[in-house]
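Each remark here refers to the structure printed beneath this line.
Excluded from the complex is one protein chain; the other protein chains are retained at their positions.
Labels run A, B and C following the written order; every chain starts at residue 1.
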Amino acid sequence: MTHHESPTGSYDDATGIDAEVESGRPVLSVRELSKTYTTKRLIGSGKGYQALSNVSLDLRAGEILGVVGESGCGKSTLGKVIAGVETTGIGGAEVGGQPLDLAQGTRTRDQRRQVQFVYQSPRGSFNPARRVSAALRYNARLAREVTGEPVDDALERAVKSVGLGAQHLDRYPNELSGGQLQRLSIGRALITRPDIVFLDEPTSSLDVSVRGEILNLLTGLRESMGLSMILVSHDLDVISYVADRILVIYVGQIVEEGSASDIVARPAHPYTRALLTASSLPDPAEPLELAVDVRDASFLPTGCRLAPRCPLAEARCSEPQHLVASHGRSVRCWKAESTLR
Amino acid sequence: MGEVVLLSGAGIRIDRKALPPLYPVQNVDLSVRIGDRTALVGESGCGKSLTARLLTGLLPPNAVLDRGSATLLGEFDLGEEFPDEVRGSRVAMIFQDPVSVLDPMAGIGVQIGRALAAAGVAKAERRGAAVDLLGSLHIPDPEEVARKYPHQLSGGMCQRVAIAMALAPKPDLLIADEPTTSLDVTTEVQVLDLLEEYLDSSGASLILISHDLNVVDRLAESVTVMYAGQSVEHGPIADILSEPAHPYSRDLVRSSVLNRGEAAHSIAGTLPSIENVTRTCPYRVRCSEARSACSDTSLGQVPSSDGFVRCLFPLKKMPGAAGGEPV
Amino acid sequence: MALSTGPELDRDGSTGPPQGADEPASATRVDVFMYVARKLGSLVLVSVLVATLTFVVSRATADPSFLMVGQDATDEIIAARRAEMGLDQPMYRQWASYMADLVRGDLGISRRTFAPVGGEIFERLPATVELAGAALLLSLLVAIPGGIRAGLRPDGWIDRLVGSIAQLGAAIPNFWLGLMLIYFGFYWLGWFPAPTGRGLFALESESVTGIVTIDAILARDWSAARDSVGYLLLPAVTLASGVMPPILNVTRNAAVSVVNSAYYEAALSFGVPRRVVQRRLLLPNISAPVINILAITIGFLMGGAVLVEVVFSWPGLGSYAVAAMDSSDYNPVLGVVLLASVTYVLVYQIADLVTFAMDPRLRISR
Partner (left out) sequence: MLRLEQLVVLYAGLTGQMTANRADTHPRRTRLARAAVWIRRLPLLPTIMLAITFLVILIGPAIVPHDPLQPNPANVLEAPSRGHWFGTNGFGMDVFSRVIAAARIDVGVAVAGVTVGAVVGSILGATVAYTGGWVDAIVQKAIEVLQSFPLFLFALALFAALGDNTFNLVVVISSISLPWYVRVVRSVISPLREADWVKALQNAGASGPRIVVLELLPNATSQVLGLFALSTALAIQVIAALAFIGLGVQPPFPEWGSMINTGAPFLLQGAWWVSTFPGVAVVLVVISLHSLSRFFDAETRGIG
């Protein structure tokens, strides 16, 4: 896959499959998604904790969208709400033009088939007491109604597509390596011939020597099947390597969005700059380190949420801010807007 | 000698009930001089954490130094009972999971006070000294933090507290076992800065254990690469990153760099079993350079002026190596 | 934290739950108040449910009126008795009056002795308390130090020794052990008195506490004290043999898990002397499970000494209940069951409160 530096910063150019993308509507579009966790209490009202605030995104066909942020920023929640693993989200979403229920978890079987989720821990996503084939069979049965594919054929196709053999199917999870399990986990998602696959930190619990094979598998699947994926990670190295477009999330808000190459080359938001400074990627033109994090998640400042840690913060940062888009880039920062233009 | 740590051919055996023993560490050479900042690098299961435990005398009760020799500070044989007094003022350890290393039942101030007491600070001064220590680690509002309990603090804050406790007795040797693995990347940078600050001001030695070459590159000067319980290469960090001699080092370095537009590197195959001690190269089954000699020749070190490699066919001629023949 | 039944915070990213997500806030008065209130509520609720169960059993143990009037009573007499006892009332009324009686301490009449069960239980309570207290004391003397020392060196010789003792103690039925001790201690060696109850008769002075050994010591009546200890020792050892193993196991396992914990290891690596670590770090951290098992033990001892009391003719609640059971006299049985259960519930809730007060993780929300 080649990647061009686009002078306009438009992400449509950056995907490398422009024609298809420009003609089609997004496979997934999410509008103003919020999600609040409440601690249940016996008496009195629980404390709310807003994990996501008004997140909107579009995923185009055959695109890998990278979502980057640190622990607790809500990036996994985003995937889980859209995939229906978590419920009680507020906002709208459409998959293939059909509305997707984010609040109740009432999805049709076909919708569950369309949106698949790959969990972070390969060990945690298989029942240790059952052979891995048992786990894959559930998905094969889910898909059979729509695809009509016999369960055993679907299983075989899935393991082949992730570079494993049928002999791996009748093993127990503890007889497989982390990398093999993660492949099977991806294979399980592919069984249903999904439109969208969410991958939640697919490489973070793997050794670095195995990381490459999973990333190659993902880019390969995008090339061969035109699979649309959302890849969630804390690791900017991984995201910038594999994603076409990047969303940077801080404390439940999108703070920056743009094509991968553009964001790495010209990070606008101070938080993106700090992430880049901490990563093994070449340092940005202006490296930046953040102050110690003593934030309180149940109290969200009205203005910039990074301001308490940001070395560049000034008085106006406490005013409400919006995601401002220009030339295919969006950023939520008073100071960065000028640098973008 | 001036060596704070000297391991030569060290191996650790873990005894199990009704099962054959395991040999997670088989052959580790490590020599750390005063003021050195060295790192042990390897992937999970390579024995690096157990090696760190050996160095602080904190091996689990069913694990013993099985072969080779291990000497700490030139005087303590790590195969023997480890004297408690050595810990703290001379060797201190920073652990991977900062939340679980703090006593859940005691306040932060009290816990740091215990470490300070061990370092000889008088009772009346401990509280103030603890707060000062926290302040010196750039913690905002240290009095408040000293009053809190571990469960009230974030992971990054717990790691700072653990670092404060480790640094309280001003150790000569600091062993940091994956100190930033469980932290966010922006916090990681801060914690590494703290460690560097201490090393600069005290001249203490550091052994950094990590799987992350990026972290190692920030803090260490030299690196020992471990694979399957063996130290396979040692040398200056710049050399190993740019021109590794061992095929595993090369593959590891390649895997950890992602270049957009190029296929990512990975290493096929899996780690060998640790149920047996192997004298041949443990990497040969995954190594792209392996030749038939690799599977039947027992392996020695090829020393160089500033390191060694444990490979029959190193990727480069070792500088200063005597003849280049394995010893 | 303490009041939340399901803290469902975001588990995002590779690094576990966001530890710093909540602003640390010290415990408010409301939190502590709520905790105590919840424990009290739980105490009342469980006690009522326990009493309801005994109520169900009491109605199920045949019609009380029938048992009271004998076999040849006419229908009129039975109906009159039933009305007198309130058995013609609807169930919820009967339940209400049963509960009201309980609150007044009225546990019904024994069919054997025609005496109020409450009074008889109160008379026999000191004997059970004496035996249970002695057994608890003996168990604690072995179990706590033994458990801690065993836990400090798992698989060491102390661990193996006390572990075997505990294993044996848990396996031997204590009524059988009692008989064996009587055979050796009384019949064979002649060192201990016959198993005929307590050394009550030896005490010449007025009873103060009802517990003979303590009374004798208070009155400086040393021969009576020696006597009563002689009577007490074998049953106490017997009872302790069953009570000690769980305390020992829990203490040992708690100590092992602390010794294996990262914080124990870390404290040592920071140079804190082993003695200090064992005293200041080990003891507080094993306290919660140990307090918990002690509460369970105390609750158990109140009604659990049944068989030991029978074997040694000890005039406590257990032998009282068994004697009543023998003659199908169920009020005393249910009275003892109720007392033991409510004691258990009470002690358990107190233990919870103690744990709450000690553990900052419970006491102070994030």
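As a convention for this text, contacts are C-beta pairs under 8 Å (C-beta built on N, C-alpha and C of every residue); 3 or more make two chains touch, one makes a residue touch a chain.
Just so it is clear, the model here is predicted, and its values are computed rather than measured.
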Residue among C:S110, C:T213, C:S228 or C:N249 touching the omitted chain
C:N249
Give the residue, chosen from C:M99, C:I172 or C:A262, that touches the chain omitted from the document.
C:I172
Can you tell me which of A:P26, A:G62, A:G84 or A:P202 touches the chain that was removed from the display?
A:G84
I'm checking contacts with the chain that's been left out. Which of C:L137, C:M180 or C:A357 qualifies?
C:M180
Would you write out the residues of subunit A that touch the absent chain, in ascending order?
83-85, 109, 112, 117, 119-121, 123-130, 134-135, 138-139, 141-142, 171, 174-178, 188
For subunit C, which positions touch the chain that isn't shown here?
45-46, 49-50, 53-54, 56-57, 60-61, 167-168, 170-176, 179-180, 182-183, 186-187, 242-243, 245-246, 249-250, 253, 289, 292-293, 296-297, 299-300, 302-304, 306-307, 310-311, 321-322, 325-326, 330, 333-334, 336-337, 340-341, 344-345, 348
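Definition applied: only the chains that are shown with their structure count from here on.
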Of the other chains, whose C-alpha centre is the longest way from the centre of subunit C?
A
Highest-count interface - the chain pair sharing the most C-beta contacts:
B-C
Inter-centroid spacing, subunit C versus subunit A (mean Cα positions, whole Å):
55
Can you give the whole-Å distance between the Cα centres of subunit A and subunit B?
33
When centres are defined as mean Cα positions, the distance from subunit B to subunit C in whole Å is 51
Residues of subunit B that touch two or more other chains sit at 154, 156-157, 184
Give the residues of subunit A touching no fewer than two other chains, as numbers and ranges.
70-71, 234, 293-294
Which positions of subunit C touch subunit B when the two form their complex?
1, 13, 15-16, 18-21, 24, 153-155, 261-263, 265-274, 276, 280-281, 284-285, 358-361, 364, 366
In the complex formed with subunit B, which residues of subunit A make contact?
1-3, 70-71, 177, 207-213, 215-216, 234-238, 240-241, 260-261, 274-275, 277-280, 289-294
Given the complex, residues on subunit B that touch subunit C span 56, 58, 61, 84-85, 87-89, 91-93, 95, 97, 99-107, 111, 114-115, 117-119, 148-149, 151-158, 162, 165-166, 168-169, 182-184
